[in-house]
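What you see is the complex with one protein chain gone and the rest in place.
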């Protein structure tokens, strides 16, 4: 096989996807400064191996939000996976099940959340986008609870949802056949009408963006733990913890939200320092190898999520591809742990890395 | 349309301009070190978005020199806009009017300042180059006052006015049809004659360069507020404030004055620190996107001016191009504000950015 | 000749080796981040020459582990040198003998250690990989002692032994004719059988990785000094010294072990600081010129080893090539010493270098 490491799915996917779809999936917003920053941040960190440790009892298990996971690699929520493969999220779920991986299903999945749940994956969370109307939001929450999802991941960095410049330049249009499986029966709210002098951004787009009140309301209307995705600031992290949020995901949406924000990995240490050692902090954006997972864990993450690797592997070989990618990624992580003398995740401490000289 | 963001006018303009004209407009002086530095400075700054803020009452209004502006993006003074479009400054003025933008008309405009003023743009300032003879300078000042310009922008970093190496290598010569509309009736002073041993620079070129005395004289001869353009040093900024100048523009002339000076953005924080929070400080040089405007505001600017984007948009589509560019730029700024949780300009504070790791 | 400096063998070797073999030898593990880092680290260091010193009594002699060496450049242990030249390690040994160089023979040499020893090289050490079974390890140790090797170099950073991605992509397979000359009579241990849920890394691969106990056992079963190769951490270095190890080699296996670890040269100063001035510390990884040797010595190494240069020179011209390369390398070192005013190795002090500005 041509696939020697998890990242190989990235290059290979370009041959399995129409150029338009590839641009949509691979691209980042704006000038892709954040997309590049995500990778550069990982490349600046270097691993300091420890010699002669006995790691033969080693494993990667952890407990997160009271749930026990086999390993700290989760499948990030990704919209419209039917773009990459007809079975889309169904295959991702099947791969998750086969590899003991926790899946996060997107509000904008091409298949309904109930169908995804039926693929049998035990560990699964539901990623929630606030809907223009609270009823719709509540409907999603209740369906997720009913289908057995164990946590809600509320994504807050995506007030703007538009294909990237790269995707637009490549001529990407969402195919008619790809639909938001969870939302097809939701009523479409009337479009916002702007008065003269009003801003398309402030009075238009942002009218539907959730606020602290909405988050509060949500927590009062679900029994599931609520995790917030898209945090980059220490003060936001602290405020979310204080507000009763169960955990956070340091993320810049894989460079797809506001271009020009820092790499997640660069934002991580300050966030971890703010919330303390015991609060659940996950990270995504830029993870392409097991060594990246290791670095994120050293710098303060309890676990990571993989976005593009997942959809690239899906495009290449469906459920098998995703499962294989996850197996590779996990073994790459284990190898880093083994060579750094870390038998378990808590042994991955700050002294396991250093920073590259400039 | 191919124009998805304001910066797209930059690439597109190359197809709308003769190569010689493009070289003249796009180029910077010398080896273009400062031209590059301007962009690199913006790229080193990263935005830290804030979550969950309610910005639905947001707007971009500000008061500058007692004048209220709709937004903090001004049209920089650009000589000879007829190079880019036959209607040149007339079209820029029309676009300014249509988009509530403050225009700064150049001494070296291809159309007379009175014609530009007649396009109806309410907010307008006049950029003044000191003339070899005080009478000529005074004539310009009085015409600007009479035509309704509300401030004088005195540009001080352009003692040398010569097409860049890039322009000269491209074979650029100013077409005979492009004339300095404001100066055609001015008498040409006799050329400076150098004695043996004298320097073409010190005793030649610099004989006409304005000094503190000239600036003083100017302020005594106008009722308009005087703004100085081309400041890069904190001590100069402080001295200008002390001398009664109404505000300053941190600028390196878009990399067209002395090559090798720092990026304006890098010079900004020290200047702001020197003059204090309440003194009007604007910035230009290198602004290509709304996120750049946001970054400049975080680092201490009250507003910014756009030079090349303006003339590129003018070249592509005249008044419509400039208006469209300004609309895009403003929305890009608003989006940064919204995602950074800033409903108004004063909420754009230092903690909204961080610096990229080297 | 086309060979003007030692590093010229690097480029030339590409013409003398099949592409597959070249990929195997030249490549580094993973994305080759460490391979690149090794070179970048040397390039960041600058030499500060001293003027007017009399160095006419200069020489490069040193005493290491009680043995006197003519110069501080050793031949690193390299597996399977028959890939580069039919006579492989035999020719390297002959070159070592001719140039007063200390040779380190690999456990995985293509020729038996006894044959190598018979080439007459006086200074020679044996590089030991722990074998799956202690009997095999002991057999190697005793044969090395009997053959006159004067030290054991235990390599600890290569728990994973697999051709690099570059080699695999180039289609490299070990030719059937190239065999581990020292191990052909060793029994192959039964493959590790994993139980369900066990990790191929932790419970598989790492089961055979040596631990502190194994190192202890080794030191009790040999009368040779034991040197550990593959150290990158100051705490490991200190622990090894405390455990009775005779010396260490700061090395990342030439970027062939875990990808993403720091350059050896960057790791060196902290290691030296930890173990004190008198403890034997060697370095390899990235040495391509005499100036690199000089820099390593300034930053704390007593001597260096050359890996790829050796096998490249071997590929180009066998024993003659290796001898010529060593002669060039040594003269390059002497020239640095002479121009830096260092007549002997102890005069190579910290003030002989500075670090390049970023």
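A, B and C label the chains in the order they appear, each numbered from 1.
Heads up, the rule we're going with is that a residue touches a chain if its C-beta (ideal position, glycine included) is under 8 Å from a C-beta of that chain, and two chains touch if they have at least 3 such contacts.
All values reported here derive from a predicted model rather than from experimental measurement.
In the full assembly, the chain not pictured is in contact with B, C, by the touch criterion defined above. Looking at C:54, C:176, C:195 or C:278, the residue that reaches the missing chain in the full complex is C:54. Check B:152, B:183, B:231 or B:322 against the missing chain and you find that the one touching it is B:231.
Screening B:4, B:205 or B:320 against the full complex identifies B:205 as the residue touching the chain left out. Touch with the chain that is not drawn comes from one residue among B:65, B:98 or B:159, which is B:159.
If you put the missing chain back, the residues of chain C touching it would be 4-5, 7, 43, 45-60, 289, 291, 295, 331, 334-339, 343, 351, 354, 356-358. One chain is missing from the display, and on chain B it is touched by residues 30-31, 33, 37, 40-41, 44, 156-157, 159-160, 165, 168-169, 199-203, 205-207, 209-212, 214-215, 228, 230-233, 235-236, 240, 257-262, 266-267, 358.
By our rule, only the chains that are shown with their structure count from here on.
Annotation: the chain A:chain C pair of sequence copies touches via predominantly different residues, less than half of the used numbers being shared.
Of all chains displayed, A has the C-alpha centre closest to the centre of the whole protein C-alpha set.
For the pair chain A and chain B, the CA-based superposition corresponds to a rotation of 90 degrees in steps of 5. Between the Cα centres of chain B and chain C there is a gap of 60 Å.
Touching two or more other chains at once are residues 358 of chain B.
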